[in-house]
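One structure is given below, represented as structure tokens, and several questions about it will come after.
The other protein chains are all here in position, but one chain of the complex has been omitted.
Right, subunit A next:
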Amino acid sequence: MAFTTTTTTTPQNLTTFTSSSHKLTPSHSLTFPTHPTQTLTSRAISTSISTSTRIHTLSTTRATSSPSSSTTSAETTFHGLCYVVGDNIDTDQIIPAEYLTLVPSKPDEYQKLGSYALIGLPSSYATRFVEPGELKTKYTVIIAGSNFGCGSSREHAPVALGASGTAAVVAESYARIFFRNSVATGEVYPLESEGRLCEECRTGDVVTIEMKESKLINHTTGKEYVLKAIGDAGPVIEAGGIFAYARKTGMIPSR
């Protein structure tokens, strides 16, 4: 019997999740479809994205983050300026610890986190990711080297990036907790490049990411690059994170 490299198994003995308008019984749990893999691999692209499960609307972050960036309503294309960083950009650089008193689930503090995104980068990064005094970034895409997001498990890291208005990170590789948190929150697409785009692109280059074709086009240099397909993580991020995805696919009841 061949071993599959990924299998998803379902919990046993589940009872139906009760709706949030009633008091939940202590032993509430989840229902799962019998073959969740079938649901996960179907890539129905939803044009209307539920905003009730997200603190901010996707259109605010992705489409209006700056005059020079735009997205389609199906989130298959990101277009705008890119910001280039190096290897091993750790969570202390993405969001320094002194800002961790901000609670991401509170809307006003969520916005503040966005304004501090990548503020921990050393001064050798002369061009800052978020201009001093601004709340949002003008960069749609971050291009990075290897091991992006290493360090802490703080979810504030992908949240700060998402709150800043950036749509995606394209890195050579990721640290696992950061990758997992990006998918779970749906805040930012953690895309992987083939090779070191951080050496090919410069901050301020105009880029387009075509999700369906898994490629990045650098309009400033005229070059195109293949990206690794995001796979099953894509629909989760598109839905707005694991909870939103679970509701959308019927894993847990809608609210």
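Rule of thumb we're sticking to: a residue touches a chain if its C-beta (ideal position, glycine included) is under 8 Å from a C-beta of that chain, and two chains touch if they have at least 3 such contacts; residues count from 1.
By definition in this document, contacts and distances are computed from a predicted model.
Asker: Looking at what's absent rather than what's present, what does UniProt name the missing chain, "Pyruvate dehydrogenase E1 component subunit alpha", "3-isopropylmalate dehydratase large subunit, chloroplastic", "cysteine desulfurase" or "Glutamate decarboxylase"?
Answerer: From the choices "Pyruvate dehydrogenase E1 component subunit alpha", "3-isopropylmalate dehydratase large subunit, chloroplastic", "cysteine desulfurase" or "Glutamate decarboxylase", the unshown chain carries the UniProt name "3-isopropylmalate dehydratase large subunit, chloroplastic".
Asker: Of the residues listed, A:P104, A:G165 or A:P190, which one is in contact with the missing chain?
Answerer: Checking each option in A:P104, A:G165 or A:P190, the one touching the absent chain turns out to be A:P104.
Asker: In the complete assembly, which of A:N147, A:T203 or A:T220 touches the absent chain?
Answerer: A:N147
Asker: Among A:A117, A:A160, A:I177 or A:A233, which one is in touch with the chain left out?
Answerer: Counting the whole complex, the residue in contact with the absent chain is A:I177.
Asker: Since one chain has been left out of the picture, which residues of subunit A touch it in the full complex?
Answerer: Given the touch definition above, subunit A has residues 1, 3-12, 20-21, 23-24, 26, 28-30, 53, 88, 90, 92-93, 96-98, 100-106, 120-123, 146-147, 150-156, 158, 173, 175-177, 180-181, 184-185, 241-243 touching the missing chain.
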